[in-house]
Every structure is written in structure tokens, then in C-alpha cells.
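Note that one protein chain is taken out, while the other chains of the complex remain in position.
Letters are used for the chains, namely A and B, taken in the order the chains are written, and counting of residues starts over at 1 for each.
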Amino acid sequence: MSPNGEELLARIDELESTNRLRELVADYCHGLDKRDEERFMRVWHKDAVWEMGSELGDFWGSAQIQQALVNLVWLDYPVTTHLAANHVVEFQDADRATGLCDLSCEATLACGDHLQTLATCTDIYERRNGRWAIVRRSVDVHHSTVVPPRLRATGEYE
Amino acid sequence: MSPNGEELLARIDELESTNRLRELVADYCHGLDKRDEERFMRVWHKDAVWEMGSELGDFWGSAQIQQALVNLVWLDYPVTTHLAANHVVEFQDADRATGLCDLSCEATLACGDHLQTLATCTDIYERRNGRWAIVRRSVDVHHSTVVPPRLRATGEYE
Partner (left out) sequence: MSPNGEELLARIDELESTNRLRELVADYCHGLDKRDEERFMRVWHKDAVWEMGSELGDFWGSAQIQQALVNLVWLDYPVTTHLAANHVVEFQDADRATGLCDLSCEATLACGDHLQTLATCTDIYERRNGRWAIVRRSVDVHHSTVVPPRLRATGEYE
């Protein structure tokens, strides 16, 4: 293959990688909200770190992340909807990238209150054996609003 | 063209298709919210199905979808803003794909109340004669919040 062909391949590869990274950011939300543990765990590498700050804590490695998902997040927030937006990606090389995105989260708390949260995620991604996944995600919650239950019409996933 | 060239073309085609499918998901929102009937109808194939569940009903084919848009959605919700997020796409082959995305909708009801809704769309897309469009969209509404009018500052599109 000519050098030119190799350069073309590298550009197509980066476009495909960008799409995979967008899907990771989306699947974090889908897995978490649809209670799909397998989909959620697939977005992380085995040695990944999930940093959720002073209130919720930091979780190191698949086992801790899975425990935090099931015994912390899903227990305290029985119904959640996360919307990811403003995703930007910067490649360090063909297999490593950093990312930034914002999350809006609507959650029903175990106590019945409704919570609106806005957060920013600072991410590190790596491709290992052809698979892109998150190596580190730091979630910085910067706004929360509680909506009293009486304002709500309906709830719960069907 | 060499086999390698054909593979490259297939990869570029899938990248372009992914962008077209993202635009479909966006144009569903733009068409619906900006009262642009042509833009909204363009996202559907003629034999498409729009499933909106037990409350709003299911609509089969362009004629029913257009009627539901004008006589149901636009009548009951005079002002709407839909935001699509978390779009993921899976290709079955070069011309068929499935998708998943979440929708946030802020609506002003005919009665004046303000409604915040969260929903998940499960989609089937097909490319026919070079044109990607939705074959089936199932909208699963899983959360609604009513905000009393007295909390609102302003409204209405300009």
C-alpha cells in the first residue's frame, strides 16, 4: 500500500474511533438507565476508574464499578434518565484519546423525591485489542434541583 | 477497483450512513417542533410505523403518521421542544440498521400546563433507492412531570 493509502486508512480509522467513543458515552447512559448491567460494564476497561466525587466516592476496577452501579446508584436512584451532550474528543494517538461531555440526569430518589442533576465528565479512553473503552471517567456534579413529588404527573419505566 | 478499495468504500459508506441516521433523529425533532411537516414526513418511509404506546396510539403508514402529527400531537401540544441524545446505531447490513436514542420533551399543553417528558425510542432504519428513513419507531415514555403555569416566565415561539 502506498504511504497515501496508509494516511487515508488512518483518517478513516479515526472517524470510526470517534463514532465508537460517542457510542461509549451513549451506552454509559443506556446501560445505567435501562438497568442493563452488561451494556454498562462493556464501556469500561477492567482496570478503569469511575470517580464520582466526594459525595458518591471513587471506584477502582470492574468489580468496584459493578458494585457501585448495583448497590449504590441503582439502590439510591430507582429511576434515572441520563442525557449526554457536548461530547468532544481529542486523540493522543490512534489508540488513546481524552474526552469531555456534559450529562443531564433526571432521577427519582428512593424517598420519592425527584432530582435534576447536571454534571461534566472528563474521560480517558484507550483501544486495547481493537476495543475502545473508558479508562477513567471523572464525574463533576455542578448543579442539582429537587422537584417535590406533588409536581409530578407520572413516573416509573413501563 | 481492488478488494481493498471496495472495503474502504464500504467503511466510508457506513460512516456517511451513520451521519444520515443521526440527521434523521435530529430532523424528527426539528420537524415536529418547528411545525415543519415536510421535514418531519421526510424521516419516514411510506410504510413506516410510529408506535407511541397505549396513551397516544400506533400509526401505520405515511397517511396515518401525518394525521397523528397534525391532528393529535400539534393539537394537544401547541409548543414542543424535543432534544435527542444517546443515539447508538447497529448495522445489519449496508442498507439496514437498528437504533436507540433518548428524547427529552418540554411541551406546553392546550390547557396551558407545562409538561416535561422523557422517552426512549427503539428504531428500525432502511436505505431504499439511496435514501435512509425510519421504518419503525417505538416511543416508550417513561417519565412525565407537570410544571404549573405560575412557575413559568415566558413561552411561545417568537
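Annotations for the structure displayed:
Criterion: a contact is a pair of C-beta atoms (placed from the backbone, for glycine too) under 8 Å apart; a residue touches a chain by one contact, two chains touch by 3 or more.
Just so it is clear, the model here is predicted, and its values are computed rather than measured.
Considering the whole complex, the residue from A:Ala63, A:Ala94, A:Ala110 or A:Val146 that touches the absent chain is A:Val146. Hidden from this view is one chain, which touches subunit B at 1, 8-9, 12, 15-16, 19, 23, 25-27, 29-30, 33-34, 79, 81-85, 104, 106, 108, 114, 147, 151-158. Residues touching the missing chain, restricted to subunit A, are 4, 8, 11-12, 15, 18, 53, 83, 85-88, 100-102, 104, 115, 118, 120, 140-148 (touch as defined at the top).
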